[in-house]
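A single protein chain has been omitted from the complex, and every remaining protein chain is retained in its original position.
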Amino acid sequence: MAYPTAMWDVVGLWTGWVLMLTIYSYPLYKENPVYRFSEHMFIAIFLAINVVTNINNVMRIAVTPMLEGEILMIVPLIMGIMIYAMLIPEYRWVSRYPIALLVGAGFGLGIRGTIGPNIQDAIASTITAPTEGGALAWFNFLYIAVGLVCSLMYFLLTMEHTGALKAPTRIGRLFIMVGLGAYFGNTVLFRFTMLTGRAKFFLEVLKLIPM
Amino acid sequence: MSITEKMANMDRRVFYWILFFAMMVPFLSPIGFPLSIAPNTQDLYDGVTGDSIDAGEIWIINFGYGVSAWSECAPGVTVVTKALFREDAKIIFMGPHYDVELTMNKLMEDAGADFAGKEYGEDYVFLGYITGGEAAITQLASDMRSVYPQDHHGTDLDDIPLMADVNEWRDIAGVLSSDTGDWGAYFLRQWQEPHDVPLAQIGISMLGSTGIPYWLAGNYFGMSVGSRGGAELEKLIGELGEATTAMDSISVSHLMIVIAVIMANIGVLTDRGRES
Partner (left out) sequence: MSQVLKREVVYAFTGLVTVLMFVEYFFFAETWSLAETIRTWAIIVYNISLGLGAIQLLRQHTLNLQRKRDNYGYSAVVLAFFAIMFLTGMMGYLATGQQTDNGIYNWLFVNVYTPLGATLYPITGFYIFSAAYRAFRARNIDAALMLIAGCFVILSNAPVGEAIWPGFATIGEWFKFTGQIPGMRTFAMVGALGMIAYGFRALLGKERGFYAGGGDE
């Protein structure tokens, strides 16, 4: 994207730059009214976008088909309106029906799809011995297999971890800590990449680097 | 007072300023550290280039990320879009974020040369915003028109040549989901697991932990992890871009955090030594 030339585009670019600094005034200085203003403005705009976009969506996938002859679409439209009964205390129970539909569909779809990749394929991948790679490949295979068993014992065995359970669950906890450490390492990349994007934007608007 | 105690007592805002400005320096004065390619990224690139792709086959690219994650996901998506277009594959773009239109505009700018040779409606189509979570993705696999009666611009799918014979998972050669976590999992559970549709993830860095087991198990045919993955893809396609230029800044910030951790722990060790 080239540096804009149209007046309102330039105003918009600098507006975004200033708003970025108002948000960063919180960690870099302290909480202040300008930060709070920007924060509340964001919430308001986000909510409005949410509402307008979803009105558009509902019209597209429900109302328009209903007006074109799919009469059954009246059912989810009524159920969707029922969910707003949550706002009226004496009729709050009416909102349980659309929630039941969402919860039932969510669980049904989630459960039927999770067994394969998260249980079957994970076990298969863990117990498949390496066919090449030598000693290191076998070490890695045993590391993963033993680690998975011990970690599962740590999580799933909810009785007290004493006696014969003490050693494997303790080892399982160590494997989990290694996993969490790697997760932390990846989280750092995520957060700092986003911050890098903002640092770059800071310089681009000031024309210190090309946009 | 030791240096580590002084550091721990220092106002943290000093460190924030140092970090913020330190991250800017590499943009003003690039360093250019070498970059190696991870096997998961190589698999992803191999899966969207060469013999893996037949001309005319249709892929879905899911923009499961918003503006805040552009620096993480957009470079990888740009590269795979270029790669698919150069193999004459056709692409359906869609996404679950309100700013999906902005993300599409950015992609069209970043891969402008490749889009210039392609025609909307014939070679690619932008379906726009999707919501409804896992139910929407499941329904997309069985009846796309119930989720998307029209594309983002309001044109009926039946009037779009690319979508004429496309309505379910059988018509799709593969899915590339670029997201912050949930939507890739929906495609995994509702497209890859039941129907074996090839699926790859171009995700944020945290998916480097949760997604790598799926790549190892064969659920994902490839995986790009965060901006590092984007930089690796840029190197593979031979066109350096945003992710590569960001790597120097990433290097500075990562080095700073490791030094901070080491100094904090030197303090722990010296305190223990003093106590004993």
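We just call them A and B in the order they show up, numbering each chain from 1.
By definition in this document, a contact is a pair of C-beta atoms (placed from the backbone, for glycine too) under 8 Å apart; a residue touches a chain by one contact, two chains touch by 3 or more.
Just so it is clear, the model here is predicted, and its values are computed rather than measured.
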Chains in view that touch the one left out, judged over the entire complex = A, B
Key: Contact footprint on subunit A, counting only the chain that is left out   = 8, 11-13, 15-17, 19-20, 23-24, 26-28, 36-58, 61-62, 72-73, 75-77, 79-81, 83-84, 86-87, 89, 91-112, 114-115, 118-119, 122, 126, 140, 143-144, 146-148, 150-152, 154-156, 172-189, 191-192, 194-195, 197-198, 201
Key: Residues of subunit B in contact with the chain not shown   = 7-8, 12, 15-16, 19-20, 33-36, 38-39, 66-70, 99, 101-102, 131-133, 135-136, 138-139, 142-143, 146-147, 153-154, 194, 205, 208-210, 212-213, 216, 226, 228, 231, 247-248, 250-258, 260-265, 267-268
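Note that only the chains that are shown with their structure count from here on.
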Message = Taking the mean of the C-alpha atoms as each chain's centre, how many Å separate subunit A from subunit B?
response = 14
Request  = Within their complex, state which residues of subunit B touch subunit A.
outcome  = 13, 16-17, 19-20, 23-24, 27-28, 68-72, 98, 106, 109, 129, 131, 133-135, 138, 146-147, 149-150, 188-190, 192-194, 204-210, 213-214, 216-219, 225-228, 245-246, 249-250, 253-254, 257
Inquiry  = So in the complex, the part of subunit A that touches subunit B is made up of which residues?
reply    = 1, 24, 27-29, 46, 49-50, 53-54, 57, 60-61, 64-65, 105-106, 109-110, 112-114, 116-117, 121-122, 124-125, 179, 182-183, 186-190, 192-197, 199-200, 202-203, 208-209
